[in-house]
Structures are given as structure tokens and as C-alpha cells.
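Every protein chain except one is present and positioned as in the full complex.
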Amino acid sequence: MTDDVMGDVTGLAGLLYEFGLLKRYKRTGWLVAGVRDPESIAEHSFRAAVIAGMIAKLEGADAERAAFMSLFHDTQETRITDIPYIGKRYLKAASNEDVTADQVRGVPAEVADMVGEAVAEYEEKASLEAVCARDADKLECLIQAVEYREQGHQNVQGWIDSSLAAIKTTTGKRLAEEALSTGTLEWVTRVLNGD
Amino acid sequence: MTDDVMGDVTGLAGLLYEFGLLKRYKRTGWLVAGVRDPESIAEHSFRAAVIAGMIAKLEGADAERAAFMSLFHDTQETRITDIPYIGKRYLKAASNEDVTADQVRGVPAEVADMVGEAVAEYEEKASLEAVCARDADKLECLIQAVEYREQGHQNVQGWIDSSLAAIKTTTGKRLAEEALSTGTLEWVTRVLNGD
Amino acid sequence: MTDDVMGDVTGLAGLLYEFGLLKRYKRTGWLVAGVRDPESIAEHSFRAAVIAGMIAKLEGADAERAAFMSLFHDTQETRITDIPYIGKRYLKAASNEDVTADQVRGVPAEVADMVGEAVAEYEEKASLEAVCARDADKLECLIQAVEYREQGHQNVQGWIDSSLAAIKTTTGKRLAEEALSTGTLEWVTRVLNGD
Amino acid sequence: MTDDVMGDVTGLAGLLYEFGLLKRYKRTGWLVAGVRDPESIAEHSFRAAVIAGMIAKLEGADAERAAFMSLFHDTQETRITDIPYIGKRYLKAASNEDVTADQVRGVPAEVADMVGEAVAEYEEKASLEAVCARDADKLECLIQAVEYREQGHQNVQGWIDSSLAAIKTTTGKRLAEEALSTGTLEWVTRVLNGD
Amino acid sequence: MTDDVMGDVTGLAGLLYEFGLLKRYKRTGWLVAGVRDPESIAEHSFRAAVIAGMIAKLEGADAERAAFMSLFHDTQETRITDIPYIGKRYLKAASNEDVTADQVRGVPAEVADMVGEAVAEYEEKASLEAVCARDADKLECLIQAVEYREQGHQNVQGWIDSSLAAIKTTTGKRLAEEALSTGTLEWVTRVLNGD
Partner (left out) sequence: MTDDVMGDVTGLAGLLYEFGLLKRYKRTGWLVAGVRDPESIAEHSFRAAVIAGMIAKLEGADAERAAFMSLFHDTQETRITDIPYIGKRYLKAASNEDVTADQVRGVPAEVADMVGEAVAEYEEKASLEAVCARDADKLECLIQAVEYREQGHQNVQGWIDSSLAAIKTTTGKRLAEEALSTGTLEWVTRVLNGD
């Protein structure tokens, strides 16, 4: 790390505090659905990144790249919040690329470029890794919806349907089908049975 | 994806539900520190993965590899829970490698290998990427401690001190110093001032 | 109530469920400030309406009108969410009047007009009642900030300063000064002392 | 505002802090029903006031008056708490008028009178506006019960039944029927379908 | 257990569900003090019972008797709620003995007598065990206040002062002094240092 880079460490520390907001911001859609204390954006992004890596691996894509993009797929929401579906009719947001450019201003150039490129590739939806990362976003939402349903929430079907319809890869589709036909705690039973 | 692989999709869907537990499990140390409703393991892991990528980039390591390892650095806690520091005197846990091996049993082999190798490299602490990911774990904890302090919690100094002492890379150390000398909301002021 | 009006009761019941979202949506600014589980929009609107009536009374305005307008000053946020200050740089929202017009479509005309007129008057900022209601919004925020500060939160000064600066009426200013120079629990002491 | 009035501003600021307690006090009945983290009194009062205005409008009464009374219908609970139905057998509370008189002691006389008169009219149950405001209290409870039921709670039928039985106006009854025959999220579907 | 007793098992199961409410009811005083999500009555009663046993042991009293009484010292609050200090001016409650008598109606006689006698002895304040149990109630409150203070809450001094003033036994007083002069996490340091 050169001295020049070091001059931007203040900006980078600030960005890490900014991303802390993703732990406090809740996923708005679940509030619409009636979940009073839903998951945070950070929680969604964590499992989405894990899923992105797995789908990519099974689709023959670069798993680490897909997971990496996935980490940043909602980081813009520190500035534009998580706009629910219904809100898109009333709000015109800056592009995720532009928001990201603002966020990484004052951050060491290598890091700024790295994040900007990840966001750009994700938004472009062209590379196989981007497709896998986008499927992961949808599949994570579907899985969370099933979890909320088993916790009693009766209004999540819309989220399941729209997530399912948006999944593109074979792996993503197969995993969604599986997730819909299994209980969320069957894994515990399998472990306890030694399967 | 071959048919054989497809046979393991049930196992993989189960693993995704298992990882959902990381959204519900809280970081135990903060409960000790007096935070009644602290962050989840998933929230910590999300920001840790982002930080790992950034430290790695600035240290000249593979950012995506570091972030990827970071995603799995606490996933074993679905089975062994997040044992607080004081608990390590009373509990002997299976190794993270062994727990991971159990977790990925019944998962498509490519995914099982991918996760197992990421965990093994992280636990070995040898590669530069592993060192960066381990620093990210500590730095994330330090940053969260500062955030809790600004929310009123007066018992987080021990977490700041021990995290700081464990950080190894130059980048990690510089970021920790910065984080300790900045307020957690200064980034907002900079944005509003157009800096 | 005529039969025609009755045909719109479905729409009105829907609007009441829509407003239920204001109980689940949190005030976003407090999340930025570091409050993990802050008040809802409904909670803010309740006290704002009470304050609006009181300021209006002391300013010689129509208290009930000011309180009534105040009830609807944030109801548009079911569709556009509570955009934090920093978000206004990145989001262009439909006007509150337009959002309201959409919300009351299919609602009995008398109610639709009543709500639309209240929102329009509030947004116009011209009538004394509107000025009082707008002061109430700011004063409520200031008072909540002081309450959060006494609960430990150290990052609320910005909210106090900007609220204070925006208050226009003499009554609002005097109440803000009082609120800043009193502890939030002094009323309990006065009651217990029989003052 | 005269100087004399100004001398009571301390008391008024204290009352605003006292009303802050309505954000922290939960509606006790829901705790009985099994809701671990239910709505606050402030949240209930907000939607009740909105409903009161709407019912009054459709019943040909003064909407602003009904809404205004509704704002204060539970403010006494800062001192007597929200006594659940079962508690009424064991607790004898001061009248709401007497509690209000104590609350507004030391508050500017115009405000004290305004609040006292609103409470008195509500408690007298005689004016059409009071009847509408009382219906709003019941209808709000019924609607919230339906929302909790869709979130999984299976013990809210008693609250629905007793609320329904207590509603007096034609408008209130029609709205209750509608609320019971609609899903809580149908409004979203209508918006997305452009209805 | 005779057949006759068995006939009352329904009543006893009902009482156990009734006591479940003590997990959901929060300690009202802390809500006044500004704690948004405070401890439940059950949580307070648990530690109070433990403390009662310890104080009694050191005061030469029957530790098990003191702890047992302590378990039931707030169980009446399922019916009369936890009335905050300020509320006592406005609410006249049935005696704890009378409430208890109602609660244990329909419960096997041996259990009814056992609970009734524990409550009566506690309310009589005569036996040394009752004095110890009452001190435990106060000391528990003081300790919790210190914990909330270290979590940032600045309005708990009144609770500390009034609790301290009410403690009667030498042991209770010594423990209160100790609790006030120690940090809430010093026990962790001692354990980690091997003290």
C-alpha cells in the first residue's frame, strides 16, 4: 500500500460505517407482507452471496466472482433505501452504478474500481456469473418467504411466485422446486437421523 | 449439471435452510456485553466478507478469494453455536473442518469440495487471503463495537482491544485506527457537504 | 350514506389496511442515526397531530384543522417509504398530492376529497394551520431525538439542529427551547411531588 | 401568546414528553392474546383518529372533531396504563376526565380546556362525533386483529367479536364487514393491477 | 394423587398458561424510564427468587422458603398488570391475596393452599423469609437499573435510589453497595484472569 492510497483510508473507513446501515435497514417487502421485525438487507445479502457461489459452481461459472458481485447487489440501498415493489411507481432512483460511484468517492482507487466493476457487471446482466448472482437474489427471497410462512405469515405467496418466475438458471430452478417441496427444518431431522 | 448432481439438490436446499439459522442466531459476545438485541451471525458475516475483499485488494491478494472464505468463516455455528470467549473454557468443539464436512454431506460434490476447501484454507491461516479474511473478522467486530458504543453501550472496550490486537495486515491496522478516530456518522456529513 | 357511497366501502377498507403499514414502517432517519428498533411512522404521526393541535391553539389558529392535516402528513409513505435526508439526492418521488390521489381512488368521494384537501393544504404551506402542522412535525422529531439521547444514542444532534432551525411559529420555538432544557422524565418528578 | 401563557410552556413540554410514553406502552390486550411485541398505544391511536374522521364524514358528522377527540381517547393511559379486559375486575381506575385534569395542570389554559373538553365529550358518548370516535376505536382494534391473524396469531377471534358487537354506526358496521371479508393485502394487488 | 385432585388438573394447566403471560408482560417502570424493550416480569421474578434464597441463607433464614415466596411475588400481575409507581395514584387494585385466591380457584387444593400461603406470608412482611424476599425484589431492581445504565439509559437513578432506600437486611444492603461500586462485567474479567 502506497502513501497515496493511505490518504484514502478515511474514506474507506467511512464506507464500512456506511455499510453498517445495511444491518439496520430492514427488507421493506417483508414489512408490506406483514412481518413486523423482518430480516435486514445485510442478512439477505449474506445468504444471497453464499447461494450465488453455489449456483455458479453448478452452472460451471466462476463461483467466487458470482458471490463477490452478490455482496454488492444491494449496497446502494444505504442511499436509496430498499424501495418496495409498489414504490417503484412513485420513485425514480439514480442508477445503482451512479450511486456506487458516489459511495466509493474518496476510497482507494483499487477498491473503488473493484466495487464499481462488480456492480456494473451485476447490473449489465450479461455474464453467466451475473445471471447466477441475480438468481441467487431471487432464490434467497423465495427461501426466506417459505421460512416466514412456516412461522405463521400467510401473505408471502406473492413473493414466492414472483421470485420463482424470475429465476433463469437450471440450478436455480431445481433448487427453488426443492425448497418449495421441503420443510425448512427437515435438515435437522436428517442430521439427527444420521442421514 | 448431471443427473447425479441433481440427486443431491435436496441436500443443498437443506443446507440453504440450515444457513438461514445464521440470520436468527445472534452474536453471543454482544449479549455478554449487554446488548439485548444484537446483530446476527449473518449480519456480521456479510460485512466481514466485504471487508475481506477490500483488505485483500489493498494487500495485493485475491480479493474474491478472501471474501469467499469470509462468507463461510462462521457457518459452522449452525451446529456449534457462537461460543463466547468465556465459554471456550468449558466447551470443547469439533473442528470447523469436521463440522463443515458434516454440513456438506449430501450436497453436490463440487459444492461440497468448494466449501470444504474455503473453510480449510481459512482455518490453516497460511495464505495471504486467509490472513486478510481473518483480519476482516476482527475489524468488523471492532467497527460494530464502536457502533454499539455510540448507541450508548459502555462495556465494549474489551471487544475493541482484543480485536485490534489480533489484526495482522498493514491495511487492517490502518483501517482500525481510522475507525477508532472517526465518528460512525461522519460519512453522512461528508456526503451532505458534497465532499 | 347512499348506496353509491357504499359501493366504495371496499376501497375504504383497503385504505385502512394500507395505513396499517405505517405501524410497521420505521422512521428511516433514526436507523441512520443508529437506533436499531426505532419508532414507526404511525407513532410519530400520532404525537405530531397532538402537537399540531396544541401549537395551533396557542397561535390562535384552528386546532382541529391543524391536527387533522397532521394525521395525513406522512401517509403517502405507504407508497414512497420514508426517504431519509441523504436519499433525497438519489430519489425523485411523485408529489404527495399525486400519491394521495392514487391512494383515495375507489374510496367514497367525500372521504377522498377530505383527505386530498388536507394533504393539499399541508403541502401548500400557506395557511396558519399548515404552518402549525409543519412545526409540529419538526418539534415531534426534536423531542424524539432528545428521548433517544437520554436512552444513550449519541448521534442525534443533527436531527435536533435541523428540526430546531425549521420551526417557524413563536409557540413552536418556545416549546423547542423548553424541550431542550428539560429532562424527559421531569414530568414524573413533578407529578410525584404533587406540583 | 401572552406572557402568562408562556409561563406554562414548561408544563406543556412536560406533557409532550409524557405522551411519548404512549409510543413505548404496548396495547396490553395483544400481549394477552399472545403477540409478543404488539403495537403501541400511539400506533393504535393514530389509525383510530384517521378512521374516526372517515366514519364521521360518511355519517354526516364533523370529521375533524371526531378525529381530534380520538387522538386523546387513550392518552390517560400514561397514568393508568392500558388495563386489559380481565383486569377491570381487579382494578378501579380514576375517571379519564379526572386523569386528564391532572395531566393538563400547569399547561396553558387554552390547551388545558381544549384537551379537557375533547376528553369529556368522548366520555359522555352523546354527540355523533363521540359515537364515531368510539366506533373508530373498536374498528381499529378489529382491523388490527385481522392483521395479527394473517401474521399467524390464532387467538384473536375474541377481540374481533367484541369489537364488532360494540360498533354502532352504519358506516362502522359496513367497514367492519368489509374488513372481515377482505385480505389485508388486497389493496396491494389492486394497486399493482391498476384498479 | 387421588381422582378428586385429578379433576382439578384442567384448572392447573390453565394456571400455567396464565403464568405464561408473565413472560410477555414487560416491567412497566422501565418503559417509563425510557427502555423500549425491557425485561419481562418473569425475568425479574427469576433473578429475584435466586437473590431471595441467597440473602436468606446469609441472614440465617430458610433460603428455600424465601425463594419460593419470591417466585409468586408478582404472579398477580397477570390480572392487575404491573402498575407503575405513578399509576398507584389513579388505580385501586384488589389485594394480592384476593387476586391469588381467584387465580387458584379450580386448582388442586394442596397447590391452591401452597400458593395462597406463600403469597400471604410475603404480603404480611413479618417473617424473616418474607423480609429477605422483599429485599430481593428491591435488589433485583437496583441491579437491573445499573445494567440498563451501562447500556446507555440515563434515567434510572430514581429506580436505584428508591430500591436502595427500601432494602432492610444487612446482607441486602451490603450487596446493594457492592453492586453499585462494581461494573456489571467485572465478573467476566475475574473469570478470564483466573481469579
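Some observations on this one:
Going by the order they are written in, the chains are A, B, C, D and E; count residues from 1 in each one.
What we mean here is this: contacts are C-beta pairs under 8 Å (C-beta built on N, C-alpha and C of every residue); 3 or more make two chains touch, one makes a residue touch a chain.
Bear in mind that the values here come from a model prediction, so they are computed numbers and not experimental data.
Taking every chain of the complex into account, the absent chain touches A, B, D, E. Within the set E:58, E:101 or E:166, the residue that contacts the chain not displayed is E:58. Seen from chain E, the chain kept out of the figure touches residues 1, 5-6, 9-10, 12-20, 22-23, 39-40, 42-43, 45-47, 49-51, 53-54, 57-59, 63-65, 67-68, 71-72, 75, 79, 102, 106, 108, 110-111, 114, 139, 143-144, 147, 170-171, 174-175, 178-179, 182, 184-187, 190-191, 195. Where chain D meets the missing chain, the touching residues are 32-37, 85-86, 89, 151-155, 158. Within chain A, the residues in touch with the undisplayed chain are 37, 147, 150-153, 183-185, 188-189, 191-192.
The working rule: only the chains that are shown with their structure count from here on.
With contact taken as defined at the outset, chain A and chain D are each touched by C.
Any chain that touches chain B and also touches chain C is listed here: A, E.
Among the residues of chain E, those in touch with two or more other chains are 32, 34-37, 86, 89, 151-153. Arrangement of the chains shown, judged by which pairs touch: an irregular graph that fits none of the line, ring, star or complete shapes.
Contacts between chains, counted with the stated touch criterion, involve the pairs A-B, A-C, A-D, B-C, B-E, C-D, C-E, D-E.
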